[in-house]
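One chain of protein is taken out of this complex; the other chains stay put.
Labels run A and B following the written order; every chain starts at residue 1.
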Amino acid sequence: MKKEIISLRQAVCVMCLLITGSSIAVGVQTDLGQDSWLPVLISSVCVVPVLFIYGRIMKLYPEKDIFEIIETLFGKLAGKIIIVLMTWYALHLSANVLRMFSEFVKINTLTETPQLAIMIAMLLVVLYMAKSGIETAGRWAVLMLFIIAFIVLLTIVLSVNKWDFSNFLPVFEHGPGEIVSSSYKMLISPLTDTVLFLGIACAIKKEDSPYRLFSYALIISVIIMLGIVVRNTLLLGPAMMKATYFPSYVSVSLIDIGDFFARVEGSITMNLILGGIAKLTVCLLAASKGCARLFGFRDYRHILMPVGLLSLALCAILYKSIMEMVDFEDILKIYKIPFHLLIPVAVWITAEFRTRGKNPAEPHEASS
Amino acid sequence: MLTAIVLLLYVLVVLFDFMPAKKERKFAENIVYFALLSVSMAVLILFSMGIELPGPSQPIRSIVEVFVKPKK
Partner (left out) sequence: MRRLIACVLMAAMLAPLGGCWNYRGLDEIMIVMGSAIDKEQGSENYRITYEIIDLNKPVKAQGINTVIVSSEGKTKFEAARNAKKKVSNKLYFGHTQVFVISEEIARNEEIGGIIDFLLRDAETRETACLVVLRGKTAREIFETKSLSNIAVSNEIHDIISNDQKITSSTLRVPIYEIFNTLKSEGKALVLPAFHRVDNNGETVNEANGIAVFKEEKLAGFLTPEETKYFLIATNKTKGGILPIASEKSGHADAALEISKNKTKLSFTARGDKVKVKIKTETIVYLGEILKDINTTDLAKIAELQDIAEKKLEANIMSVIKKTQSEFGADIFGFGRMIRKKDFKLWNRLKDNWDEQFRSLKVEVRSDVKIVNTAYLMKT
């Protein structure tokens, strides 16, 4: 099996798309209305230690993906159990993301198309990309991130005649409790969805610093998300932001230049497809790598298709309606803790002890 | 109509994905491949016919609520 490698730049772009993939089209959904920019900033600061942990895991075991690391650290039995959990999570997340995107398409554009058809269409593209390997995904990400960032910028600039800065007032209307809980919600998703990147971390070269990878990706993603939140606040105002399922889509539909340039929300749908595909690809790649390791496959590519279809099946039965999906978000933010925080921390601590035990002379920074 | 598409999808997957690399895989791998494929196929065919299936949302909800009392 050929070893797949992606450059640091490609990896940064992939991770950015992983984080911003859903926010582009859906918008950053908080209940804070005009204060929505605050949790973006707070959570991006708070996520730094978590990303450090992910990076450290990568640093201790370069060019290995998390499933390999887990198996090395915890042995066959316990390792397999944890791998099952992480693989399930990758599958669940990909089903979730696919579901969200198909709901978006169904509500805004193709209202009469059966949802399954939309899901299949998206999944086929994603599977094709995943089948082509991580390298293809990397090259795709570089181009797409540029396009997506450009479109976000364009929508901000084009809407300038509808800006209303007073939409940001009154500032801090919401108390610290609400702000903290919104920041946490943002932290757990999408910022720490990056844990799935560890599933394909075998593609990063040993020489590339994972810390650099995470920090560049964080900075770029936060800038993009801030741009989105600021644009939505300037255009929509708190009431509209809270009322719609997809604030980004609604705010872009307001753009109206000289009567001829209107209804450009098609570009948002396009953004969604481009960004969403990358996110789904990473999720599915991680899931298939996990499955491959679970069943002892040599190459994850052999099992990619069934995993993808499994995720499709899961996506179909996941929720009965979009209302259930939004309602489930409260549960999601707790449910994700073991996968985003507990397991990685356990892996990290075990890894630190093991490497210290094996190579006391190996230079590394002081760990806990 | 939808069911037909789902069936077609699976046929295509087997044709284009499984066949070309049939020789490369071990026998065990093939078994796993088809096992997963049949699970997803069963779910999707039932879904496309309109039969409602239980989703993982309910069990997850119950598990989470053990730890965190329902907030709302």
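In the analysis below, a contact is a pair of C-beta atoms (placed from the backbone, for glycine too) under 8 Å apart; a residue touches a chain by one contact, two chains touch by 3 or more.
Keep in mind that this is a model prediction, so the values were computed, not measured.
Student: Which chains here touch the chain that is missing from view?
Tutor: Even though it is not drawn, that chain still touches A.
Student: Quick one: which of A:A243, A:M323 or A:V345 touches the chain that's been left out?
Tutor: A:A243
Student: Tell me which of A:S44, A:S94 or A:N108 is the one touching the absent chain.
Tutor: A:N108
Student: Contacts of chain A with the missing chain: which residues?
Tutor: Chain A touches the missing chain through residues 107-114, 117, 166, 169-170, 172-173, 236-240, 243, 250, 253-254, 256, 262-263.
In this text, only the chains that are shown with their structure count from here on.
Student: So what's the Cα centroid distance for chain A and chain B, whole Å?
Tutor: Computed from C-alpha means, the inter-chain centre distance equals 23 Å.
Student: For a test of understanding, state which residues of chain A touch chain B in their complex under the given definition.
Tutor: So the residues of chain A in touch with chain B come to 92, 114, 116-117, 120, 124, 131, 291, 295-297, 302-307, 309-310, 312-314, 316-320, 324, 328, 330-331, 334-335.
Student: Give every residue of chain B touching chain A within the complex, in rising order.
Tutor: Touching chain A: residues 2, 5-6, 9-10, 13, 17-18, 21, 24-25, 28-29, 32-34, 36-37, 39-41, 43-44, 47-48, 52-57, 60-61, 63-65, 67-68, 71-72 of chain B.
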